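Take a look at this one; I'll ask things after.
Of the protein chains in this complex, one is absent; all others appear in place.
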Amino acid sequence: MRKKPPVLSVNNYSVSYYTANGPLRVLDDISLNIYPGEVLGLVGESGSGKSTLALGIMRALHERKTDESGEILLAENSLTVMNEEDLKGIRGTRVTMVFQDPGGSLNPTMTLGEHFVQLLDRHRNLDVNETKAETQRLLKMVELSDPDMMVNKYPHEVSGGEKQRVVIALAFACDPELILFDEPTSALDATTAINILDLFRILQKKTGVSALFISHDLGVIREIAHRVLVMYAGRLLEMGRNDELFTTPKHPYTRALLGSLPKVGIGIRNFTLNTIPGALPDRTITIDGCIFANRCDFVMPSCRLGEFDLKGDSIHKVACPISTKILDTKSVSNSVNSVNSESNKNFKELLIVNSLSVHFSRPDIIDRILNREIPTVHAVNEVSLKLRYRETLGLVGESGCGKSSLARALVGLRKFKGRVSLGDQKIDNINQINGAYRKRIQIIFQNPDLSLNPRHNIATILSRPLKLYQPVSEKKLQKKISELMNRVNLPNRLSTRFPYELSGGEKQRVAIARALAAEPDVIICDEITSGLDASVQASIVNLLQNIQRENGVSYLFITHDLNLLRFIADRVAIMYLGEIIEIRDIDKLGSPPYHPYTEALLSSAPIIDPNIKCRKIHLKGIIPSRTHQIPGCPFETRCPRVLGELCRKERPETQHIGLNHQITCHLDIKKLEAVTPIWSKQITDTTHAN
Amino acid sequence: MSTKYIIKRLFYLGVTTLVVSLLVFSITQILPANAATMLLGQYATPDALEALEKKLGLNLPAHEQYLRWLVGVIQGDLGDSLRSGLPVNETVFLALGRSLLLASFSILGVIFIAVPLGMLAAINRGKKVDFIVSFVSYIGISLPEFVLATLLLVWLSHPEIALFPASGYIPITEDPILAIWHMALPVITLTVILTAHIMRMVRSEMSDTLQADYVIAARLRGLSERTVLFKHALRNSLLPTITIIAMDVGYLIGGIIVVEEIFAFPGVGRLLIVAIQERDLPMIQAGALVMAFTYALSNLAADLAYVYLDKRIQYE
Partner (left out) sequence: MNSYLKRIALQPHGAVGLILLLVLFFTVTIGPVVAPYDPEKFHYSSRLAAPSLEFWFGTDHFGRDILSRILWGSRSTVLLSLLATIIGTFVGCTVGVCSGYIGGKTDEIFMRFIDALMAIPNLLLALLILTVLGANATNAVLAIGISFSPGMARVSRSVTLSIRSSDYVAAAVARGESSIWIMTREIAPNILGPIIVEATIRVAFAIMLLATLSFLGMGSQPPTPEWGLMISESREFMFRSTWTILWPGIAIAIVAITFNLLGDALRDVLNPRTD
């Protein structure tokens, strides 16, 4: 592979944006090569400049607003000196791009087929029949069922996964030499993402195309890349072959990054995640020395002077001269800050939810007059669960499973049917929710940009719950606000600031403080870490654990990230299409019996640890619409272990196994217990299946 | 397109028209001068007044008068003009026809001028063309119709220049060319002002569309600039433009009233002004109702067209 000349050569490429505060250095002297048949993974957190690199390679950066230097070569042709005419000939044919948002790349008023027609017309000069045939071939290639029907569909009529397949088909249509992927799976559900990754792996092997695969998700990179590049604030810090880099990362940043990720395979409930202190550097100022110096645990005076290029052999390079000195034998695991906490299996029940249902309907005047059936979405369907004191119950499910609706119903934002008992209080419908209830159960939303009023400063935001629930004098109020901010590790000077002046992590801490102000018994966290970088996520999780230890709060922690749950939850409930299909303890997450959906979900969690092997399960089938009551099991259409008519016609019973485990399935428990575990230890350090 | 949606919209149209009729009726009924007094003059004897009031049904309670009128409207009888005594129908519909002629020419002008110019400005955003288009449209939207109309009269109908006639109307069936010559100035006035509005909207919509992700993705697939502009950007910008054109029918109606007055064009706008000056109630009510109904109808047409063309809403 090394003997052939590279497909893509980036040499000393730098990009600066012109901003109101001066030039912003986004990419600094980037050099990389991608060889034929190779997938190069590019890892970096938000703000690292990776998207800019992709757009730069496509020569799609805004001319007037950017300053570029350096060279980009595609095979032997220099893209940086090419004119627009020639570039147009190259885009879509020799180099193609796949973006994060599949819906965004497709024109909503055009059929899927038309997208192909335009592309093939432009680049391949086929006649009408040939175009039709070719479109069908491409759609089949990306494993889309019913290509004839697909051709006439509009983007909004198909799912996210299907759209991304279409985009991939378009990318492969003209037999490119290089495909650029910019976070292609980040917007997809885990089970869908894994199918897309597998699809690409197959196609890549078949066609031998090279790829630059950009992602912030180390797990995804691990799955798909042959070699990995680590980028931080516009500079490359480390480059290595996949296993090399993940087994023995050399750069302190890479190690810290890997260390802040929750890992699969071990019961690690009481460990804290490693975080990276500090924040991204200000790139309007030129920085001497190592760009990571300000946040590095091992920084030395020599790190602040001179230039730091990637140095090493062809398999592993690092931009840190002292990396060999700091490389100890300690493998990258999470820090052993285990705190003893008593088993909470014996705590009393605090929140009991009984047969809760949430329905959305939009009755029309016409419907009302004609007395027709009103289309209703059954978002949550007779859900029952229990939350104990000082416990964290995780709630997992993919998009559309109803977890947010459930959360909102519990805090009085949605009408519901059923019963909620919080301690002594029993609530049967939304009108019975009073101040006393609201004080005891608080909610934190996913996106702090949207959950904090942009016109209120932090002090105002925090003062509201205090005034509502524990009215005190002005002076005491200021003191309490100050205490709250300390509690969530926010400096007091931020109290006069407005949300837009704070970072994502800081904003989310404000949201946490706001929930804490009421001194609640239960806090519902609705995907609160989903938009955050790994290290910020880690610090939030640590904070939440801290609060639970000191204040004794219970959490209902909603997330789609199974790995994260292992760090924070005691038990987990799994939701599918509005129903709870399994509840179990976290520490035994890896052992069967599993509900078939849980099995698939677990298998879709990306594994970074090279010592762990994961059994892969691919779900095929369509997700049924939620506007009709489903008579049988909601998972029936995609279940790999489906029993047939029984699953379609009859509701499965909830089977209890042991103290804390329940599965709602027709399958016999004994059969489920006999299933092979999802994760197993790898004995030899085999290379990842490439 | 679902029949249900059409029925729903027609239902709303009906409700809207009903409310409009109520508004129009109640507004005009509050007129201080009693219709009978107007007809007979202020020296009329009380008996004569009473007799006429009874004849006109003015002594009935308000809601009964309204219902009588409404029933009449539905049957196509809009009452009799207080001034001429003739049925309002013929006059109003004849005038409406002429106004629609004026409006149609203006809208045609707008489509062929405003849309291409707006597109041009959006594509060349920030450059000279854009600047000129923006500059001209600012002036266009800041000039009331009567100012532009009067200025055009001064410049083009000045006895010494006499490029266009200052007023007058010739039915298009009699002599098409002469008819158009007489309609030229009013149409130009309306077109200029409408163009300014729509040009801005097209520019703004198209600008937005050009920055959309799918347009960037299309470019990055190497599609020709022409394909990107026409097949992607323009197509998607036209949808909102249709709605805007429908809304501009509202401007048009306001503009028509003024323009017909200035150029003495015998359309429904001039009819209304005259009716207001003469306190001709039935005529005022009919004129206002007809105008409002036309506007509501055009909005409905735009809504339906939008839904038909935008596949996303259709799916709902």
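Observations on the model:
A and B are the chain letters, set down in written order, and residue numbers restart from 1 in every chain.
The rule is short, and it goes like this: a contact is a pair of C-beta atoms (placed from the backbone, for glycine too) under 8 Å apart; a residue touches a chain by one contact, two chains touch by 3 or more.
Only a predicted model underlies this, so the values are computations on that prediction, with no experimental measurement involved.
Among B:Ile6, B:Leu100, B:Ile172 or B:Ala296, the one in contact with the hidden chain is B:Ala296. Here the missing chain is touched by one residue of B:Ile6, B:Leu143 or B:Leu304, and it is B:Leu143. In the complete assembly, the contact with the undisplayed chain comes from A:Ile443, out of A:Ile443, A:Leu532 or A:Ile547. The chain omitted from view is touched by exactly one of A:Arg464, A:Lys480, A:His618 or A:Arg648, namely A:Arg464. Within the set B:Ile216, B:Ile245 or B:Val258, the residue that contacts the chain not displayed is B:Val258. Residues 12, 15-20, 23-24, 27-28, 30-31, 138-139, 141-147, 150-151, 153-154, 158-159, 211, 250-251, 253-254, 257-258, 261, 272-273, 276, 279, 284, 288, 291-293, 295-296, 299 of chain B touch the missing chain (whole complex, contact as defined above). Mapped onto chain A, the footprint of the missing chain covers residues 62, 65, 408, 411-413, 434-435, 438-439, 442-443, 445-447, 450-455, 464-465, 468, 514, 518.
Heads up, the rule we're going with is that only the chains that are shown with their structure count from here on.
Chain centres here are Cα averages; for chain A and chain B they lie 52 Å apart. Within the complex, the chain B residues that touch chain A are 4, 7-8, 11, 212-214, 216-224, 227, 231-232, 235-236, 239, 309-312, 315. Looking at the complex, you find that chain A touches chain B at residues 58, 60, 88-93, 96-97, 99, 101, 104-110, 118-119, 122-123, 154, 156-157, 170, 364-366.
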